[in-house]
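A single protein chain has been omitted from the complex, and every remaining protein chain is retained in its original position.
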Amino acid sequence: MSLAAHLPALQVVLPLLSAPLAVLLRHGGLAFAIVTAGAWSAFAAAIALWLQVGETGAISYHIGNWPPPWGIEYRVDRLASFILLLVAGTAAVVLPYSRASIAREIPRELHYLYYAMFGLCLAGLLGIVVTGDAFNIFVFLEISSLSTYVMIALGRDRRALAASYRYLIMGTIGATFFVIGIGFLYLMTGTLNLVDLAERMRSVESSRPVLAALAFITVGVSLKLALFPLHQWLPNAYTYAPSAVTAFLAATATKVSVYVLIRFWYSVFGETLIFHRLPLPQILLLLSLAAMFAASFTAIFQDNLKRLFAYSSVGQIGYITLGMSFDSVSGLTAAVVHLFNHGITKAAIFLLIGGLVVGLAKPDAHRDAPAGSRDAVPPAPTFDRLAGLAQRMPLTCFGIVVAGLSLIGVPGTAGFVGKWYLILAAMEKGQFWIVGAILLSSLLAVAYVWRFVEVAYFRSPPAGCARCEPPPGLLIPAWLLVGATVWFGLDTSVTLGTALDVARQLVKVGA
Amino acid sequence: MESSLVLRVVAKLLIPFILLFALYVQFHGDFGPGGGFQAGTIFAAGIVFYALVFGLDNARRIVPDRLVEAMLALGVLIYAGVGVAGLLLGGNYLDYFVLAADPVHGQHRGIFWVEAGVAVTVSGVMLKIFYMFAGRGRHDGDAA
Partner (left out) sequence: MSGGLLEHFSHIVAVLLMVAGLHVVMARGNLIKKLVGLSIFQTSVYLLYIAPGKLIGGTAPILAPEYALYSNPLPHVLILTAIVVGVATLALGLALAVRIREAYGTIEEDEITAADNAVQDAEGAKP
């Protein structure tokens, strides 16, 4: 067998192998090299898989050569390969950024552990997407979550610890709910393979344990994806985590959870149950709208730039779930494409903010604070520190503005594509008030992005401040992603094409 | 640490048997209850017992921190390495059938190494957790 046949396994194994190697080497630079190599090869594997799935359809890989439903099956279809691209791609960009970024945020002796955790988290997230086994999803979910808690706790501010603890409690409750749901499904059907599960579900579809399973799985995954009232863990976790971690999480962790929800709703439980017999679409619609307005509104009043964009993430997740609630091809297309586009947009923004924090710290550098000392808390990117920043860091600020335009959904940026399809989906259903709601909530996005523009561009900088652009090690990866947001806004063949395919495959009943 | 003579003598007598029992559980996993998880925990329990009686510093001298951390990583690598070996020998990932000419023997060989990896990692993790918590508060400001 050729190497290509093993891509689904290699996709997860390569980053997974890099993590213990990083621990064994005990050296920051070597650990960086090996985990980055793991992430890049995972990205290459993701691209190869995406091409392969586009030609031949879903790929099934039998771990240990045990045929499903007995053995664990890795199954990559169009949707999975698309999410793999997002996760592995973000990791491939964020890791080189980490090198320059964590040197200022994490004590030196912990660097190799940071890279090991990053490798584990990446392997976990990729594993969730690749695997076709319900219990395996839980295991990978916990691998990625546990390493995420550790990475958040590495933040210098002590509030990072409290945020990580809260996320641990919420995340564990979510994962345990998920595994309870899986348990009910297993009791009713006797299988854990997702494809097999979907087939056997037909005969027990409306029994009470299956409905209970649906409830547990939906609530558990919603906790992980930060659906509106369950998002409490997110703002602090994003705000106080190291910059590189925030960027990686914002682009991948919640998005992978959305993938799990789509997988279970559309592939396992089936649309008939979800959308026609239960009031789930109405509930989801309501929560999505609440997220779009409440979270975006809260974002406007935040003083810390990182927290502002964290709340904006909750709002943007609302758009994704809104697309899911329509049960139509264009609705799901909107959800999938926005998931991808918002992922890269948010990663770009958080990378740039990380650079901005480094730049802000520069004027104090001559005080010669030791780089690894714990007491030196880096300056929080609060608005009072950002006055006139555009003159001092033109590239960084311009990048944030471009990515901000994508958050608003201006044509020519990636954020526009998803919103356009959302509006199409709403019009197909004849619900014009939702179109109004989407436009109104975009105005809220205008408000919070404008707050940054106003402070950074129209206020005069404090006297005696020189240009302090962050170093190229931080700027280049960030601008790579900013470029991607524009690129995917102009050339939509990759993103929109895949999303349309996915939606046509998954939506069978709805219009 | 103040420790009674009885405790020291009993510990010295018991600890070799605890470690031996760990090995028994490890290798008996094929035929009865046992395996890497249990064996690793029992092994770690033996060391923890030693640390409780003779002090943490003495335990650290026998099983140093670096070794513990290496064990953490090594076990996972052994496990994953078995999977890669399956790949290299022409099977799927974690395919034990191809590990030996006879597929049944191959399964045996595969699970043996996997359990070995599990035992190493589990005992490493248990010791690491114990060292972390037990060492806390003595010298503050130690790296977490």
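Annotations
Letters A and B mark the chains in the order given here, with residues in each chain numbered from 1 onward.
In this section, contacts are C-beta pairs under 8 Å (C-beta built on N, C-alpha and C of every residue); 3 or more make two chains touch, one makes a residue touch a chain.
Here the structure is a predicted model, which is why all the values come from computation and not from measurement.
Residue-wise, the contact with the chain that is not shown comes from A:187, picked out of A:3, A:51, A:187 or A:286. Within the whole complex, the absent chain has one touching residue among A:30, A:44 or A:173, and that is A:173. Among the residues A:92, A:146, A:299 or A:386, only A:146 touches the chain that is left out of the figure.
Residues of chain B in contact with the chain left out of this view: 37, 125, 129, 132-133, 136, 140, 144. In the full complex, chain A makes contact with the omitted chain through residues 135, 138-139, 142, 146, 149-150, 153, 158-159, 161-162, 164-165, 168-169, 172-173, 176, 179-180, 183, 186-187, 303, 380, 382, 384.
Methods note: only the chains that are shown with their structure count from here on.
With centres defined as mean CA coordinates, chain B is found 36 Å away from chain A.
By the touch criterion given at the top, residues 1, 6, 9-10, 13, 16-17, 19-21, 23-24, 26, 61-65, 107, 109-110 of chain A touch chain B in their complex.
Chain contact summary for the complex, chain B toward chain A: residues 66, 69-70, 72-74, 76-77, 80, 83-84, 86-87, 90-98, 143-144.
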